[in-house]
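All protein chains of the complex are present and in place, except for one that has been dropped.
== subunit A ==
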Amino acid sequence: MATIELRNITKQYRQAGNVINALDDVSLTIDGGEFLSIVGRSGSGKTTLLDICGLLMRPTSGQVFIDGADAASLPERRRAELRGRAIGFVFQEYNLIPTLDVLGNVMLPLRYSGGDRRDGRDRAMGLLQAVGMSDRVGHRPDQLSGGQQQRVAIARSLIQRPALLLADEPTGAVDTQTAAELLDMLRGLSREDGVTVAIVTHDLDLAASTDRTVRLQDGRVVEDSAGVRVAAA
């Protein structure tokens, strides 16, 4: 389990001489084992929020605490280590490495963390069985359907037993039935394994099926189903 606390996070971009607030003084706490969704229109800042939670991006100001430790100010090397060890990512476009087979893709994070390869292989096989891909371990990504690729991506995100799983539109490129299956899988991770799962999505039906929904608008949290959160309109 991982508790994430964002304190007064602001992220600004400069574009054509103008300063754009992608996130504007956002404070948010995600408790360990939560299964939540982050929704909002395009440009509302939800992906930026996910990137900051996942230590892929530094905020312009504010602090990010993971299990009480300030992660925003860590040097890049430590952030990369933390990403590899504690955070799993699932992307809309799967982002599998085309030259690696299914097993190689799932085991890829171990290459950078220095984890035990034999244990990792056993775990990878177990994860592929859990996502229903154990019969495709030798296949290359271009031999799989979109849904199958996303299952592999989920297995990859779990190889390091992350405490936090961040998914950016994980069902955006798959059909409805596959989307439902993937969502069940993510929910199971949260409820049965205690993994904190945060999903960025446009899909309000998907959001409704999570335990908590945070809605962003113009870089601010305007609604949080966990409690009363109302931003000034």
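Note that contacts are C-beta pairs under 8 Å (C-beta built on N, C-alpha and C of every residue); 3 or more make two chains touch, one makes a residue touch a chain; residues count from 1.
Criterion: contacts and distances are computed from a predicted model.
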UniProt names the one chain left off this complex as which of "Alkaline shock response membrane anchor protein AmaP", "4Fe-4S dicluster domain-containing protein", "Beta-ketoacyl synthase-like protein" or "ABC transporter permease"? "ABC transporter permease"
In the full complex, which of A:Leu74, A:Leu100 or A:Ala180 touches the chain missing from this view? A:Leu100
Missing-chain contact, candidates A:Lys46, A:Arg123, A:Arg156 or A:Arg215, resolves to A:Arg156
Per the definition of touch given earlier, which of A:Asn21, A:Gln63, A:Ser113 or A:Gln217 contacts the omitted chain? A:Ser113
Full-complex touch with the removed chain, picking from A:Leu56, A:Leu74 or A:Val222, is A:Leu56
Quickly run down the residues of subunit A that touch the omitted chain. 51, 54, 56-57, 76-77, 80-81, 83-85, 89, 91, 93, 95, 97-100, 104, 108-109, 111-113, 156-157, 160
